[in-house]
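Note that one protein chain is taken out, while the other chains of the complex remain in position.
This part shows subunit A:
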């Protein structure tokens, strides 16, 4: 199929897409947006989290066909030019990034949390990020980053 999808505000097209292939694959391999990461391909780790029409989803579990005509926002679309989104800035400042492979998914998940709940409690942060695995940081600095971003906005 020919896939029409708006990604980070820009209408994009991809040809010869098998409707069953994952949105993650389309973003990474067909649209040149490898920021979203593939780490389990079965919805267990959250590394591939993107917004689909303003709802965060595991893009590895969304079939390309389901994204037809819809809006996608990835980690590449969060900063305004050179200005990082407050969530991105606080991840850098707090030391919440180590290898960085979980980071794109966590940044999108944290971004979504703060949109819905600008002043989350610690429990709400832990709950919102429970689907995102990180093997490096031990999470403490990630929680710090989300708290800082909440204070900043």
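Keep in mind that, in the parts below, contacts are C-beta pairs under 8 Å (C-beta built on N, C-alpha and C of every residue); 3 or more make two chains touch, one makes a residue touch a chain; residues count from 1.
Operating definition for what follows: contacts and distances are computed from a predicted model.
The chain not displayed here is annotated in its UniProt record as "Xanthine dehydrogenase molybdenum binding subunit apoprotein", chosen from "Electron transfer flavoprotein subunit alpha", "Transketolase", "NAD-reducing hydrogenase HoxS subunit delta" or "Xanthine dehydrogenase molybdenum binding subunit apoprotein". Mapped onto subunit A, the interface with the missing chain covers residues 18, 20-22, 25, 28-29, 32-42, 44-45, 47, 74-76, 78-79, 84, 88-89, 91-93, 95, 97-104, 107, 125-126, 129-130, 133-143.
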